[in-house]
Every structure is written in C-alpha cells, then in structure tokens.
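Notes follow the structure.
Note that this is a trimmed complex: some chains were dropped, and none of the rest were shifted.
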Amino acid sequence: MSKVLGIISCNYQFNKIHELNQNRPIAALPFGGRYAIVDFPLSNMVNAGITSVGIVMPSDYRPILDHIRSGKSWSLNRKSGGLFILPGMTVSLDGNNKFPIKDFRKNIDFLKREKAEYIVISGSNSVINIDLAEVIEEHQLNQADVTLIYKEQSKVNCDELACIVKLDDKGQVTDMVKSGTVDFDSCRIFTDQLIIGRELLLRLLTESYSGDELSLIDLVKNRTKELKVCSYEFNGYYASIFSKETYFKANMSLMEPAVVQQLFHGNNKIVTRTKDNPPTKYSQEANIKDSLVSSGCLINGQLEKSLLFRGVKVEKGARIKNSIIMHDCQIGQDVVLENVILDKSVVISPGIEIIGHKDSPTFIPKFKSL
Amino acid sequence: MAKREIIAMLLAGGQGSRLGSMTKNIAKPAVSFGGKYRIIDFGLSNCMNSGVSTVGVLTQYKPFSLHSYVGIGSAWDLETSYDGGGLSVLSPYVGEKGGRWYKGTANALYENMKYINNLDPEQVLIIAGDHIYKMDYNQMLQFHKENNADVTISVMEVPIEEAFRFGVVAVDADMQIYKFQEKPPKPESNLVSMGIYIFKWSVLKQALIEDEEDEDSEKDFGKNILPKLLNEGKRLFAYSFNGYWRDVGTIESYYETNMELLAEDPPIDLYDGSFSVFSNSEALPPQVIGKKASVINSIVDNGCNIFGTLENSIVHANVYIAEGSVVKNSIILPNVRIGTGAVIDKVIVGYDTVIEEKCEIGLEKPDKEQQGGITLIEGVMTVPKGTKIAAGSSYNKEGGERHE
C-alpha cells in the first residue's frame, strides 16, 4: 500500500449540542459505554494501516489529549510517523463549512514534511466502522483526485445540517449542497470523510488566494469540473452526532444487537483507551433487559433499554429506562430515571424521579448531585 | 546505579497439574480468574501497589503464555528499564547441551542468582504467582527492617486441624520464630506460612549456594532453606497478615475462590480504587444484555453478549450465551460460546470452547461425585450438540497440543 497520512479535525463543535459538550470538544464526547467519538475515525485509520495521524486540536486541547495521550492504545506511539498534534482554532459549525482551510494552512509544514501519497481527512462527529483500506484502493483504481465517502439515507433520517453529494451517472461528484436546499426521496450524505492526493491538497491550499474563511469542501466543490472527484458509498451503520437528540438516538441504536455486532464485533476493532476497571457485578436483585453495560458497574436495580458507562452504581429498587448513564454515576435506592442523560459522576439521591421527554431527554451535567 | 532496597522474585513456574486440563495449554499463573483477571495479576498488582518496582518472574511451564501476557510489565507500571529494573521474565535456559527444569523453589532462585547479583538489592521478596490476595509488601518490609531480621515470613492463622497442610511456625512474644516445620503431621501452632518471604540478600545468597551443594536437599524453601537458617541461629520473624488470602492450586479452591466474589460483601474487594488489581486487558465493547436475558448474582466482563439466563456465575470476556440457554453456578473463561437450549450447572468452561445447542452439563449427579461435583470442560474445543456430561467429570480432548 502507498503511504497514507490521516488527519482528523477535532476542533469543531455544534451549537445544537452545546449543552452536552460545553467543556469538551465533540471529539471527546463519551459514547457507547466506553468510547469517545474520536475513537471511531482514529481506529478506522489505524485499521487501514495508516501510521501517521495528525489531530487538529481545538484551543481547549486537554480533554482530547487526556483521552488519546501518546496514542499507545492505537499503536501510534511510534518513532516513524505516529501521532501529530496540530494546532487549530475551535470552530462552531452548522453545515458545509467543515475543514476550514486556515487549519490546513496553519499546518502546511506538516503536510509538506510527511511524504505520503494520499491523505485521508475525517471529521470527528461520526459513529462509523469503515474499511478505509478498501476506499483507498478504490481511490487508486479510479485514479481519482478526490474521493468523498457518502451514505445513502432516506429523507426522514436526513438532517438539515447534512451535506448532500450530487453524483453524475458515473458516480462522479457534480455538486455538494446543504440538505435543506434539496428535495430528494433519499439523500447521499457526505460522511465527513474524504481522500485526496497530498500534492493536490498542497496545490489547492497555495492556489486559492481567496480568504481563509473557505473550507476544503468549498475548494473541492468549486472544482468538480477540473478535478476527478469520485464517490464511495458506505453501506454500514452510520450516525452523525450534532445535537442532543442525535447523540441520544445514536447511543440508543446500540440496543440493536446487529448494530453492536457491526460496530464492535467485526474484523476491524474500534480501539479506545483501556482503564483498569473490574468486571461488572449484578446482584440477586438485578433485573436487566435489553441494555448495554460497561465494566466496573455494580447493579442492584432494574435496567431497561439503557446504556451504562464504566463504574456506575445502581442501588436496590432503582429503575432506569431508556437512559444513558455516563461513567461513575451513582443512582440511589428507588430512583426512577426515564429518558435522561446523566453526564459523568452525577449522584442521584434515593427516591428521586426524573422522567424526560421521549424525543428530547433530560440532561444532567457532570458532577451534579441531585 | 543506586543500590536497590528490595526486588521481588515471583515464582510462576508451577505446572498446576492439580488444576487438571485448565493448565493444559497455559501456565497456572496465566489462568483467568474473577471475570477479568489472570491469577498472576494479584501478585504483580501487589508489587505495583507496594512500590516494589523490580520484579523477576520465574517461569518454566508453558512460558510463552505467561510471557506474552506480562510483556515488559507495562500493565503494572513495571516497564523494563535500562538498568535492569522493571519486570524481567526469567525462563530456564537451554544451553548447547540442552536445558532442564528447576529442581525446586530454592534451585529456581539459585539458577537466577546472577540476575539478582546484577541488581544488587538489600532485600529479596519472594512471592508465588498463584495466590489471590491484596497485600502491602512495604509494611512487611518495615517490620522486617525494624526487627533487623534475616528472614521474615508472612503468616496467618488457620484452624489448627488445617495447619498440617502448611509450613507451621512457632513464635515468641516478639514474633521471632523458634521453630519451623513443613507440613508437620501434628502441628504445634495454627500460625502458618503463606509462602511470602523477605530475605536479606546476603543471607539468602549464602544459603542458596550451600543448599545447592547439599545433595540431600530437595532445594525447597520450606523443607530446606528455612529450617537450615533457623538451625544456624539466624533471625527469622513472622509477619502477621490478617487479610484475605487464597491458594488457588486445585480445581475446588479455584472454584470456591471465584464463587466467593459473588457474595454480597465479598471478602476481597475488587472495586476498591485505592488498591486496584491491574491487568493487561484489551479494549472490548460493553456487554450486551438481551431482551429476554436474565442476569442475577453474576460477574460479567466486557465484550459479552448475554441472551440467556445467567445465575451465580462468573463470565469472562467475549462470551456469547444464546437465548434459551441456562448457565448456573459456573465459571466461563474468555471467548466461550454457549448454544441455544444448553443448560450448564457448576461447570468450569475453558477458554475458546464452544458448547453447542442443547448440551446438558453437570445436571446428572452421579452417586459419588469427583472434584467436589465441579465439571471441567477443557479449553479450545467443541462439545457437540446435545452432549450430556455428568457432574464432577472432566471433559478433555486428547491429541494435538496447541502452540503454547
């Protein structure tokens, strides 16, 4: 395989999700019981044999750095290649202007120095397990300049923030538009992942005199005539997280064994930082149905269609339904939770009842005691 | 290099033959335990939590399984360092003329004397790789130094009728040992050795050399080294340990010790963050508990998919329990698959094994049950659909040995 470089833009944030991630970039948001969202792009790249990955950091770099550390969990603590911390600005996004070119310009030395043929560029708000090696192979076979990865979804699942890819009959990209502006039955949603030649990217960055406010997507879409912009359809599970609702929905979709199977039990593993938690213990009084539980929990209560992160304690008589409980929360006796999201280390005193709305769960911020 | 105060030598070479086919492909200290651990995690974590930062792990039986598990010790903050510190795996060496196993615990130390000499410690801590306990060796070291002891033996009280199975010590009021008897038929005391020793290296070294030359010696700490030093008038002390300690050397004790974790207040607390047990574990997804599953009084590790009924059991990583199956009072090792309609009771299922649909294991109770009625299914095999296995038996497969 030709040498490929990975870049993950971890420096964006969505206004709609502000409540959940005010103190952390979306890339560091806990997901699926033990992961951070950045684990998905990072693992996908490493699984494709990519050994040099640049992480574009937001100004508050600590949550991401705390999670990724030296990159050892992903075997990226290397002498040759490895993990590169790239400074970026925290950008608030609402649609097409992802991958601002000023981020790339700021790190142009890195792009010049790392002698790769191709660059895989990924966002950090998608839950996806994709075989990027196959995409790279297809990119090569097509002799493409750029390959955009999309997922076809029915319109009802297509948020107005999504970026839609328009294709010609040979599958080449003719345009990219905001979801709200088109009216199709089904949408080809850009998954925020693309492959581009390194030389081409460097050329685009130096050619485009137009200001820094443009995004890489703009550069590509303005050149669909001169460049060969190919597309790759991804058929597996894909969720884009940009609001509390999409966050909740994506987590809840893990109650479907098929989704867990596809995301976590296939050939390519999603890797995350391991912690030394003991296994989970279910007591005589435990009553669990249709749930996902991480290690280190002590469960004496009742659980239904819920997701427990590491180290959660659930006391006797507590009933949790349709909820997400992040790590180290303590749920007191006889507590009733339904449609709630507890951020990490929340303590709920005995007897308290919180019932959120089915479509818009109640969110309790971290370290809160109720 | 600064002189080291103490290093640990962890004896992990035991074949564990009393664990039957559980140790067919794996060294005893590398056997899974408690839903997530390997037995050796406890000794290594004790070192880590006690600040003992240099550990020699003595292996011989199936060394590859242990070696690939402990690596260079990073999982226990014992990463091998340039100056010989950190963790080193010490296997019997095959010379041009062949190699041989250690002749006994004392011989194992003797053969690795050069390793210890290079490190030049003041004290040597000797521990076993097959005990389940949490202990701060640093407290024992303080006791050892305060007494200016040549040897300190960690001891505990057992019922006097059990004492004959151990090394029994008799002590004066200051806890100085005046008598040591290995497995005496009529014990004089209920204070027994836990097989954890701190020796002054100068004293131990001399004793090892002399013992090696003694042709009558069995090269054993309990039988030879300790009685010899006592005879010579050396200062041996007993350090009282009051915590939980188990030797998991037999199928029964392995089973019971696992099952003790299921108590409401288990005698050993794995959830105590101030003295954690560390392990070298892979990042696995959370466990899935299915719509029709029932899980009570059980311990389950990451990566499991539970769709059946689970009760009073310990389930290690990546186990799949199909809908309609029932698992009770059992210990399931990693990567096991239990098929639809299978029912198992009081069974230890070895790693990577598949139990196909409708097997019934441990249900039929013969009049005279072997091994405490515990059924043992060997690892890396398939129990065909509908097989019935009586309680207390061992289900093995003869033939080709896996790469160890």
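Here are a few things to note about the model shown:
Note that the chains take the letters A and B in the order they are written out, and that residue 1 is the start of every chain.
Note that in this section a residue touches a chain if its C-beta (ideal position, glycine included) is under 8 Å from a C-beta of that chain, and two chains touch if they have at least 3 such contacts.
Nothing here was measured: the structure is a model prediction, and the numbers come from that model.
Taken over the complete complex, the protein chains occur as A x2, B x2.
Definition applied: only the chains that are shown with their structure count from here on.
Averaged C-alpha coordinates give centres for chain A and chain B that are 41 Å from one another.
Of all residues in chain B, those touching chain A in their complex are 34-36, 261-262, 264, 270-271, 276-279, 281-302, 305, 316.
Residues of chain A touching chain B in their complex: 32-34, 73, 257, 260, 263-265, 269-274, 276, 278-296, 298, 303, 307-308.
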